[in-house]
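Take a look at this one; I'll ask things after.
A single protein chain has been removed from this complex, and every other one stays in its place.
The chains carry the letters A, B and C, assigned in the order they are written, with residues numbered from 1 in each.
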Amino acid sequence: MIIVVKRDSTQEQIDHIVALIHGMGLRTDVSRGIKRTIIGVIGEEDAVRNAPLAAIPGVEEVVPILKPFKLASRDYQAEDSVVDVGFGVKVGGGSLAMIAGPCAIEGREILFDIARQVKAAGANILRGGAYKPRTSPYSFQGLGEEGLSILREALVDKYADILQIGARNMQNFNLLSEVGQTKRPVLLKRGMSATVTDLLMSAEYILAQGNKRVILCERGVRSFDSSTRNLLDLSIVPNARGQSHLPIIVDPSHATGRPDLIPAMSLAAVAAGADGVHIEVHSCPEKALSDGPQALLPDQYAAVMGQMRQVAGILQRTIPAPRGK
Amino acid sequence: MIIVVKRDSTQEQIDHIVALIHGMGLRTDVSRGIKRTIIGVIGEEDAVRNAPLAAIPGVEEVVPILKPFKLASRDYQAEDSVVDVGFGVKVGGGSLAMIAGPCAIEGREILFDIARQVKAAGANILRGGAYKPRTSPYSFQGLGEEGLSILREALVDKYADILQIGARNMQNFNLLSEVGQTKRPVLLKRGMSATVTDLLMSAEYILAQGNKRVILCERGVRSFDSSTRNLLDLSIVPNARGQSHLPIIVDPSHATGRPDLIPAMSLAAVAAGADGVHIEVHSCPEKALSDGPQALLPDQYAAVMGQMRQVAGILQRTIPAPRGK
Amino acid sequence: MIIVVKRDSTQEQIDHIVALIHGMGLRTDVSRGIKRTIIGVIGEEDAVRNAPLAAIPGVEEVVPILKPFKLASRDYQAEDSVVDVGFGVKVGGGSLAMIAGPCAIEGREILFDIARQVKAAGANILRGGAYKPRTSPYSFQGLGEEGLSILREALVDKYADILQIGARNMQNFNLLSEVGQTKRPVLLKRGMSATVTDLLMSAEYILAQGNKRVILCERGVRSFDSSTRNLLDLSIVPNARGQSHLPIIVDPSHATGRPDLIPAMSLAAVAAGADGVHIEVHSCPEKALSDGPQALLPDQYAAVMGQMRQVAGILQRTIPAPRGK
Partner (left out) sequence: MIIVVKRDSTQEQIDHIVALIHGMGLRTDVSRGIKRTIIGVIGEEDAVRNAPLAAIPGVEEVVPILKPFKLASRDYQAEDSVVDVGFGVKVGGGSLAMIAGPCAIEGREILFDIARQVKAAGANILRGGAYKPRTSPYSFQGLGEEGLSILREALVDKYADILQIGARNMQNFNLLSEVGQTKRPVLLKRGMSATVTDLLMSAEYILAQGNKRVILCERGVRSFDSSTRNLLDLSIVPNARGQSHLPIIVDPSHATGRPDLIPAMSLAAVAAGADGVHIEVHSCPEKALSDGPQALLPDQYAAVMGQMRQVAGILQRTIPAPRGK
């Protein structure tokens, strides 16, 4: 951490700053430049990260040097984390999670039909919302418990729950701590205006409680162009992977909200190095109870899966083979 | 609601769209232009708002006409809501809520000292965080229960709790529904990338459960200029007030994160017509356990209160008089 | 175009609006709903697009239906434009423009060296800035005329100038009109906060003057996360291609500003369907006079070219073969 001292600060103020830092058990390195004096803080930066140094008279700016996350960082673990979600499905380390299914679970028959088709195309994780957070209190909110029981039935007798933390809950820190205390894999979606550091800090909350099975998910950020629902930020894939060992997948359905853009963005996600792709699929979008307009048809999904598989191959990564119909 | 039909759509597709809408119990008004056919939907727009019309083949765009919120709208209630928070303090209708206090409750003595000083300056609501959501799991998280008990003691034997929904929880819809079922006043802070419609929809969740005592709060949105913590959007004050009867206050402390900007932004908030101003005050910012650098000193607070009172007077609005020391 | 009338507007106001529109030579279709009256405007929407209809008393909102661009639209030309930049290099229609070179031309020898290496890797267009717009008046501003003459020499006796409109000039409408009057191909870079419609409107300025050889270029938009220089928006590739026949290429160098992210983003750009990729390459980035830190080394460029060629192949698109050293 570096403290930049104000141009007109007095020696007394500088001494006061230095004394405060020494009082925290850290050393300082004062460097007097022509225009500014800077004070380097030497020792465990974490000890001062949250101290209100910027409020000390004479301080112009406090510049942190280290990343504020630890357990999520490559410094802590150099090799990629591989999250085992059960039944042979692994996310990270070259195996891609191909997650597909309807936005919301609407009924037994329709979910079974979609599940059969996406499985045939090679999807290895089925999705379907039971509880749907909606911006309007008057919208369909999901089937709740009944939805969950249908989802489990669709997966026959074996299923591996993944807990999803939605974008709007990415900074619900109590929730993060609670899922950190479970042993379940967690899919942590990026908040609508979260930086890559914010996302990794939220992962840190889960990791700090002992749960290491965290999968990050990019799903678009808020932007000024309303022609897409959100702005898909694919650069976060290599950006997060450079700083963190955690796998990161991409959700082009929620990011774009437009089926005409989803195939291209799915391919781009795989090319960017994503550890998986999450796509909404519905066999009758015009009758879907939630987010129908952003779903692909099962045939469209199968087609884009074929292309994604080829792109993954170029990067020496693996997408499950189709299993016929 | 208006449905714009694709340029190359067939008569069959148009008939299919019209039939679907009639099936929802609504009427249509088909208008064939030179380049596009548009279908006006007549009847209760809410019936179709969440229907996946955009997924119907032939549909280019669905344009909603009415605002998606009802109970929060001026259509529903023309006159300003005045929220009575108890003990003679009212928010809205010309009375300004002057909320002040430290970011976090750190101890009995320091809170009492700050409370005494902001009260002397005219503040009518004391704030102090007991549970602090922090981006880092390693930061001070508040005193919890102990903090609450200190806060109640500072307010002697009479206190009126206001429930605060923080920016990160603005779209925690379960929480909104729950506070909607209480009888307590609610301070609903705008999410970091929430539109004015998003904010009013979150208020709608609370109102829909029967709790009418909702106070909106602007606290800055995410932006590209990192020289301030967030970007304070004062235009939301007249913008929200034009569409909604709910009072709206402004928090320049969290918005800017910079004490050098807070006095000017506080005055501007009152001039913009805000129903209150929320300012962090700390008697020793450099020792604060949370957000010290963004707090005003008690003397600075008293000075800006004096100016705010004058600006409020120009607008025929009232800020409580100072009560000496 | 649709005009939504205010809830409390009078019949007289509605008649006034209708009369004004008829006075513009257009027809109207008035549809009285339960809560709002809407007036459909039938005829050439362009005639009223810029009329101040929103200022008429009683008007709540004016909703345009058609896109404001014409010559750039797929409605005007359904098939992809292929821009011939000379000497057998075509952009669009399956042929990718592989543009590479240093940010600024710094000298004869260094440019020749870089040119030789990127050509060997398969690049078919050489770039090098002669005039560098810089945010600081104290930064290196390019070699100017001398730079241009070096660039021409590097290209031996045959060269095909492409005029580049930088992001900061995307809405310099006089400049757009002037390049529209030349016969040169134009590379139009997206402004830092331009929507897809803004970009296509700027292209329209050039097309309207008779110059059809416009190539769009995505180079990132301003965002709240400062960990990358800008936020690369790959969804604009299928988004623009859906609405417009113009080719669109991607510049991951300026978008990310980080060489560690450029290879992944280059692959993703090709996978997203881009008609070309623009990459800064420098043989000694640490000595570059402009934007050195964002350049790839020639060997890194050759490696990513190999992967991009494979991804392009999956999409039945062509990147020139390497030509050895």
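We adopt the following convention: contacts are C-beta pairs under 8 Å (C-beta built on N, C-alpha and C of every residue); 3 or more make two chains touch, one makes a residue touch a chain.
Since we're looking at a predicted model, the values are computed, not measured.
A.B. asks: Which candidate, C:30, C:56 or C:82, sits in contact with the chain we can't see?
C.D. replies: C:56
A.B. asks: Given that one chain is not shown, which residue among C:77, C:149 or C:171 touches it?
C.D. replies: C:171
A.B. asks: Since one chain isn't shown, list which residues of chain B touch it in the complete complex.
C.D. replies: 193, 195-197, 221, 223-228, 231-235, 237-239, 242, 255-256, 258, 260-261, 264-265, 267-273, 307, 310-311, 314-315
A.B. asks: In the complete complex, which positions of chain A touch the hidden chain?
C.D. replies: For chain A, the residues touching the absent chain are 2, 4, 7, 29, 31-36, 38, 40, 42-45, 61, 63, 65-66, 75, 222-224, 226.
A.B. asks: On chain C, what residues meet the omitted chain?
C.D. replies: 20, 46, 49-50, 52-57, 68-69, 133-140, 168-169, 171-174, 177, 192-193, 198, 201-202, 204-205, 208, 221-222, 285-293, 295
By our rule, only the chains that are shown with their structure count from here on.
A.B. asks: Looking at C-alpha means, what's the farthest chain from chain C?
C.D. replies: Of all the other chains, the one whose centre lies farthest from chain C is B.
A.B. asks: Between chain A and chain B, what is the separation of their C-alpha centroids in Å?
C.D. replies: About 27 Å separates the centre of chain A from that of chain B.
A.B. asks: Averaged over CA atoms, how far is the centre of chain B from the centre of chain C? Could you give it in whole Å?
C.D. replies: For chain B versus chain C, the centre distance works out to 38 Å.
A.B. asks: Hey, what residues on chain A touch two or more of the other chains?
C.D. replies: Correct list: 193, 221.
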